[in-house]
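Below you'll find the structure I mean.
All protein chains of the complex are present and in place, except for one that has been dropped.
Chain lettering (A, B, C, D, E and F) follows the sequence in which the chains are written, and residue indices restart at 1 in each chain.
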């Protein structure tokens, strides 16, 4: 690791290597991901679960307009963390890829194929000049050939497959929690619970129904679907995660304004 | 947060990430928004209200030439804050998008769709080199499927939906005021009053009829319309917001010359 | 406001934002405008008046070759201040726009429409890389639907409508003078007098017939026309503004050589 | 060799020569290769063996999603070290080249031809501006005209043929080991053992079946094939390389996150 | 005016504004003009006169190859000062414009029209990136509608009309001389004398016939023509401007090698 | 010659001149050539000889994969020194030029013509921006109209014809040796001996058969051919140049990894 002034030399203009073989613009884009609120993905025996912290900056903001969970295709969902506007570009790209695949081959795109389409697109922005990398990470989850699959894309354009993972703020703490609590073979319902437990780790153990989004896709019903707020509230209550009124916990405005 | 000299390193050439994951050019564009006079949007039960502080820099300037409120389509209005010339570009873009939608699908463009068209356009200017970001924020309000909708676009290209919001100078103070005073289910008339009350917060509690613009679009009459000056004057008088002659309060010339 | 060395960081390469949200290249272009001699526009009840200080740098220079007043179309005149060569580009652009409008719609272009065509063109040079902003401000005056209209374009690409205004050197002093002396409803003849009185403010109260240009467009005769030198001399004499021989007052050569 | 501040001067913008004739961006790309976990290639009498260290960063990550071994064509495999996303670009390029060759000439592409197609592609990114070099090295192995062949590509775009080699972290130590242990004429099975022995050198002499990948292509069966995990486990056990549970040895997360 | 180090900041890359609204690259191009030997233009009652100092750097150089006077069209001549190679580009441009005008309208191009064609071309090189401004000034003289006209183009692209002017080295001194000596209504012959008197001011009052060029275009004979050396010698002798042999006065070689 | 910090100023961006008229990027490319192992060319009465030091960095590396000798056409060979990947680009270019010549004119390309095709191609990379110069020198040898010809290309793009020459490391010492030992009229066999004697100068007087390559093209048999290793061994033995086992002399790995 080098000092501050060293780093600056490698930040100007296009994305280039530093003497120790790093791509600083890519690493700084990872920092942009960490500035965003957390998202969590959990793969169950019979489905995948995506959950996201979407606390509003103000009670006047519509929580549903905070874009953290996205439907990429009937059978594929995406959770994002980091720069929202960048995420929208990648989701649009993913949707077009899914449509093209459907048109060409007459069948739904594979989750792995779609993820690698996205990461190859991301990689271009880290090698060719004239643009900056994408400041966003995605969790891509869905059903492929009757199997639940769960992938991650990061700003370098590397794809990874996970049993369960978190992206965004407090990433390492949430991953530790997942590593400790995750068990293979859990059901989708249990996975929803685990995902909410995990998100609550970065919120003093409490969540508001409006401030969290949960989506599931199951083997039996491979259709992306978001849980209604009252259902989420019920689960939170049941798991003793429901925030009390005094705890109303809004994100700071200026510090994270573009990385909700 | 870093010191001054650090920041400079990330400001040159195209928009790139700083070590802590920020896009400084985008954050500086937000400062350009704050340099503009305030605009306010309020969603009512039966319509949306846009209001803008459009004080002239000189009594010789025609107040109606200060472009803060814009009709984007019959059923969509836009209020802006920040760099006026940039706002004009985005309004033109929005109008073309609305026309294309009408031509393609034979129906008025949705407010959410239009907003996201705009924000995706804005995002391009923050990622691809050869241009600077847009130094302007917009409030996009209108009627969609019989429902009032109210959105914000910021220089990063992120869309948000609001019940009520302010952009431009004194943003945080005005938002605090809105959060305290806004109530769900208010009528459009009440929303006009709230919008003017809010704008008055950044003007020592007083407004001049010529120095403020108000537009409404209602569910019953989904047509963008600006209130005539005498009607505004009546409302200001009624709410005890009318500036007396001695208070004639003109904006400083040089400091904010391009961000009226 | 920041120190000298700070500013430098934002001046290199393309036009980008400074930390406080300014576009320095645009602000420096405004300085180029201030380096030019003054122009004045006054809207009368029945016409518009454009007047410009066009003192020659040498008695051997032909005053009429100093381009400060321009005919953009039969019914539209333009007065400029700042970088002369840049002004010529914008005037050419305006003339083409006026012709295109005439060809497409079979009627003279509106003054407001023409002004906004120009400002949108100017804005492009402040956002897209590879060129510098225009270092010139324009006063666009003419008759539209039987009404006199008077607009300003500045280097940021913002349009404003005025009753009376000045651009170029001593702008603030001349505007103060106009604010004090202008009265609504004055005739075109009175407006010519006011325009010359105003210009004289930046010339020790005196003007030479050769060193000043005056153009009028009236509702009754919507044709751009410049006043002949003897007529100007008569008006100056009448208003006691005529320079005596000893006062022969030439502009400095080197300091303002390209911003006459 | 020069000091730190000297080097910086040659890192900006495109890849250019330093005074001592080096291309620093290429050398820094070599550092990116060293940051990746090791891969090993061994040429046997009757086949080639590729082996790679693919330890996961977390027990929740699917080891098979860590892309270190790739099938380029039926008869060609590739092992990579360094920037994963860059490796994917080169593998895609290699696959297209192999297909084109098959289509044009009706026969499988030669291993040497394919390698040189790749290195010529890599070279372009070191000479022409507007992009950075590839931060990855490849081992290309396969059967050509009944003979096993084994090549290396490095970030400069130079092709080399080897009897046995390693790329990635601990390169020099592993090469010393191979130079000492490699014998001409060994069988593919012996080569698999040598490859695992070598990889174990950079893992305290132990490997986990999940954390290592092995692929072979033989003269008798010129089809790329990866060994199943239980077969790998058997071999590790036999050679006393099997990690015990306490040794569970995960790679650090942040330090090498993009160079698995 | 600012210090040295300040200026440097605005000289790099494309032509941009300095904080005080100057275009330094244009001002430095003016310095290139001053480095060239002087040219003079005088408008007479019945013609225009162009004269140029074309001293050779060596007695072996052919004086006629020193390009200071150029025929742009039958009725138009151009005298240049500054960067010779740049002047050639502009003369070529002017010749093409004159031909195009002749072809399109069937009549000789106007002197003012031609001058403004040239200055608009020059302006482009001061605003759009990727090239430097022209380092040359031109005097454009000719007969238009039976009237002698005399114009100047400078590196900013501004056109001016003059009765008499000088460009190049010692510009201010020569202009003072012209302002003192020029009289309206002089004949072309008198104008030739004045032009040579003026040029002699920057040569210790003496000129060599070979080191000076004179061209005239008259109303009666609107054909560009250069005076033969013996005729020039006669005039110099008559006006007591003829250099004696000892005074043989050659320009320094290295200092002004490209700005003859 | 200037100090270190001076030089840096001329290394950035495209290839430009230094104050003393040097093209540093070209000179640094020459340093890249010197970092490569030596190649030698000798012109005999009846043929040309190319020889190259191709010691492997490791006993596991296949010596024949070290590309120092190349067949450009049946009757033309090329030896290279410097950046291997760059050499490959130029060899490809040369092969295409030779084929084009054969197709167009129905006869083998001339050695001088081919060389100048290559050097003109090299020159482009030293003058036009957006790429760096080639970091390689070539010896081009062959038979043209029954005569042996021997040329050199350097990174500046200058062609030279030689009787005998060396490129790469220890260039000056080997040239001194050649100047002392070369005699006109020697036979191709004698030239092979001289070439090996010369190469041995930079290897402590000894060579390994595997570590050296020799190619000849003769007037009687104008076909590029490389000598088999046993023949080379015989000659080395005969000339007492054969390395004994203890001397096994491998090139350093890291220092010269891309300039074999």
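Criterion: contacts are C-beta pairs under 8 Å (C-beta built on N, C-alpha and C of every residue); 3 or more make two chains touch, one makes a residue touch a chain.
This one's a predicted model, so the numbers in the text were calculated from it and none came from an experiment.
Visitor: Which of the displayed chains are touched by the chain that has been omitted?
Guide: Within the full complex, the chain left out of view touches E, F.
Visitor: So which of F:58, F:102, F:163 or F:221 would be touching the chain we can't see?
Guide: Residue touching the chain left out of view: F:163.
Visitor: Considering the whole complex, which of E:25, E:153 or E:216 touches the chain not shown?
Guide: Candidates E:25, E:153 or E:216; residue touching the omitted chain: E:25.
Visitor: Of the residues F:53, F:73, F:154 or F:210, which one touches the chain left out of the display?
Guide: F:154
Visitor: Which listed residue (F:39, F:80, F:119 or F:188) would be found touching the missing chain in the intact complex?
Guide: Among F:39, F:80, F:119 or F:188, only F:119 touches the chain that is not shown.
Visitor: Residue by residue, what part of chain F touches the chain that was omitted?
Guide: Spelled out for chain F, the touching residues are 6, 9-10, 12-23, 26, 30, 116, 119-120, 122-123, 126-130, 151, 154, 156-165, 172, 175, 178-179, 182.
Visitor: Go through chain E and note every residue touching the omitted chain.
Guide: 4, 7-8, 11-13, 24-25, 28-35, 58-62, 64-67, 83-86, 88-89, 92, 125, 129-135, 253, 257-260
The rule is short, and it goes like this: only the chains that are shown with their structure count from here on.
Visitor: Give me the fewest steps it takes to get from chain B to chain F if each step has to go to a chain it touches.
Guide: 3
Visitor: Under the touch criterion given at the top, what is the topological distance in steps from chain A to chain F?
Guide: Tracing touching chains, the least step count from chain A to chain F comes to 2.
Visitor: Rotation angle, chain A onto chain B: superpose the C-alpha atoms of these two copies and give the value as a multiple of 5 degrees.
Guide: Chain A sits rotated relative to chain B by 50 degrees.
Visitor: Could you tell me the distance, in whole angstrom, between the mean C-alpha positions of chain B and chain E?
Guide: Those two chain centres are 55 Å apart.
Visitor: Would you mind listing the residues of chain E that make contact with two or more other chains?
Guide: Chain E, residues with two or more chain partners: not present.
Visitor: Can you identify all of the chain pairs that touch?
Guide: Pairs satisfying the touch definition: A-B, A-D, B-C, C-E, D-F.
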